[in-house]
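The complex is shown incomplete by one protein chain, all other protein chains being positioned as in the whole.
For reference, chains read A and B in written order, and residue numbers begin at 1 within each chain.
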Amino acid sequence: MDILVFVCAAAMILCGALGVVTLRHPVHAALSLVLTLFGVAVLFVAQNAHFLAVAQVIVYAGAIVVLFLFVIMLLGVDRVEDLHAEPFKVQRPLAIVSGVALAGLLIAAVVASQHTNVAARGAGLPGVNPVRNDLHDGNIVALSKDLFSGHVLAFELTSVLLVIAVVATVLLARRSRGIDAAPTDGQAT
Amino acid sequence: MISALVASDFATPHVDYHALAPEIVLGVGICLLIVLDLFLAESRKWLVSTVAGLILLGAVLPVVTLGVIGSDVRSMFDGRYVIDNFSLVLKALFLLSGYVVVLMSSRDTEERTPYQGEYYTLLLTSIMGMVMMASARDLVSVFVALEFLSIPAYMLAAWRKRDSKSNEAGMKYFLLGVFASAVMLYGMSLLYGVTGSTRLVDIGQAVTGTDHLVGVQVLGIVFVIVGFAFKVSAVPFHTWAPDVYQGAPTPITAFLSVASKAAGFVALSLLVFLAFPAAKSVYEPFLWVLAAVTITVGNLLALKQKNIVRMLAYSSVSQGGFILMPLAVAGTGDARTSLRAVVVYLIIYAATNLGAFAVVMAVSRKTHSGEIASYGGLFNYAPGLAAVMTLFLASLAGIPPFGGWYAKFGAFKAVLEARTGAAYTLAVIAAVNTVVSAAYYITLMREMWMKPAPDGDESPVRVPRNLVAALVITGVATLAFGVLPGFSGYGAITGLAGAFGR
Partner (left out) sequence: MIAVAVTSTWYLVLAAVLFGIGLAGVMIRRNPLIMFMCIELMLNAVNLSFVTLANHLGDIGGQTTVLFVMVVAAAEVVVGLGIIVAILRRRPGATADDLSELKG
């Protein structure tokens, strides 16, 4: 059962990721991104991260991708990108080679260390809270305890960051008064 | 039932409000500024910059009282947020350089930049991220602090919407910055996997660079350092810097080249001294190469620049290499000497570079040009500006008795104390580059002192009061740090900066 879930989710993730990189139409790329995000959410559930799985679907797949689609539609840039126009001859092979090389390096490092029992080392350190809990919603309790004891300052300050990001983005993205309005100003489309 | 369980074993974290006062003052000040801006009439918007300056000075107060009260380390949240002498010195540096940037901005924004209220709000938010970075002792707080200082900076770089250069600068800075933080986060996840904890001290115990997890450790360390190398614009991760510096509003350029860069170095020192002390075989060669390449390439590119902002951008890339030098020998040499060299260099470099950009702003008010050739005859019509600019350039070049000389002296001393072949080689490379760098600083000096004004226009430059204040602060600081390195109070500050609290 585990293996079935993993294989299906992994297929979703990889197909979606390849779609983002290769599809010419920005809307298609955004929809492929949703596929990847859902796959990642499934794997979160498979690994006892229930709250994060929910947040992944609501925040990432819901809010963020919708925002992407909004911008694509708003700007009318939903036209096909010519993938054959090459700025530099070497760039694309170079990109593929470096992507493959990096992934290979990471895989080699991870596989080489798979027989080490890292958990045994981690368990000896202070401040380690168990993830698994018998409570049916133990994940949320454990997460919130960690969040509001060790990371409460970072949590509070993040709220300031979100406020500032919203305020400043509104100013940056809105049509400014007066002369610099784009030629399309006033059009409802 | 669940609430009972939560109540039973959840310990409310201890919060030391005095230690958090700078952050609280800034946080409240930011909200106040947003609201204040809403109710101010267009003609009284100048109040915003005054209030922003006062908020920054208000946040310096608790830093001073914390420093006066005692040298005991205040640690909060399981050692994830620590107020020690190192963090107090750097908090003061960030707040004061922020104040100078506000002084530099006030006249500039009134004339050319839209939305002043939000401009200062973003500036304060970015400074708050830096203040937080100085105290962060945990991967999560380091990451949050980094984004806190970067996200407002992306927007500030793009703030002049009508100017397509500013748009382009913001876009480049944003894409590369986010890319770099993704790489850094991947490295952090590997380090977390090795350790099982996000606290830097725990990572320092587990990451030794020797046992059978060495592959994951090396990749983790390299990825994290690459992420911060983007932030401090070390070669080959510097490509964004000149474009962004040229495209962004000039006060923001000064801010990015000084404060933002300093925050990147603070994070790098935290990692090197707390998280990787046992892995010197991994980080030292990597930082060695970064430092050597950064100093050399930055200098060579600065030599051929015709635009003064781009020249200062490449010169600051090269100066960044000098700050990397003590970090590259932190493990073999004396850790305290290296850390002190980094902090002293950051302080002096901040004063000098902010001053140089203030002069650039003052001159461009008259010439409306960024070309080096437009500085001809500056001595004839603005002898004061020419004199302070000479002071800053001499300090950047490392000519005694100005501040930059003492900073470079500290960096070389730290490197030579390591007593290894690699360290001596690095010192030789840096020494050759110090001589090369003098060439482009002297070119500019010659332009100011010897050449005639390009268009024969020798009417005096009118420098606004705020800019004069900024020039006085940075000029006095640059001079004082060079002339009085033995001055007792100053020695105590650098001594304090030499140690981390746990």
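What we mean here is this: contacts are C-beta pairs under 8 Å (C-beta built on N, C-alpha and C of every residue); 3 or more make two chains touch, one makes a residue touch a chain.
Keep in mind that what you see is a predicted model, and the values were worked out from it rather than measured.
Chemist: Specify the residue from the set B:Thr198, B:Gln319, B:Ser338 or B:Thr478 that touches the hidden chain.
Modeler: Final answer for the missing-chain contact: B:Thr198.
Chemist: So which bits of chain A touch the chain we can't see?
Modeler: Where chain A meets the chain not shown: residues 1-3, 6, 10, 13-14, 17-18, 20-21, 26, 29-30, 33, 36-37, 40, 43-44, 46-49, 51-52, 55-56, 59-60, 63-64, 67-68, 71-72, 74-77, 79, 81, 85, 87, 91-92, 94-96, 98-100, 102-104, 106-107, 110-111, 114, 118-119, 122-123, 127-132, 139, 142-143, 145-147, 150-151, 154, 158, 161-162, 165-166, 168-170, 172-173, 175, 182.
Chemist: May I ask you to list the residues on chain B that touch the chain which is not drawn?
Modeler: Answer for chain B: residues 139-140, 143-144, 147, 151, 154-155, 158, 161, 164-165, 167-172, 174-175, 178-179, 182-183, 185-186, 188-190, 192-193, 196-198, 242-243, 246-247, 305, 307, 310 touch the chain left out.
Here is the rule we go by: only the chains that are shown with their structure count from here on.
Chemist: Centre to centre, by mean C-alpha position, how many angstrom separate chain A and chain B?
Modeler: 29
Chemist: Going by the contact rule at the top, pick out the chain A residues touching chain B in the complex.
Modeler: 105-106, 108-110, 112-113, 116, 118-119, 121-123, 125-128, 135, 137, 141, 145, 148-154, 157-158, 160-161, 163-165, 167-169, 171-172, 176, 179-180
Chemist: For the complex, which residues does chain B have touching chain A?
Modeler: Interface residues on the chain B side: 2, 5-6, 10-13, 20, 23, 27, 30-31, 34, 76-78, 80-81, 114-115, 118, 121-122, 125, 128, 132, 138, 140-141, 144, 147-148, 151-152, 155, 158-159, 161-162, 190, 193-197, 199, 202, 205-206, 212-213, 215-216, 218-219.
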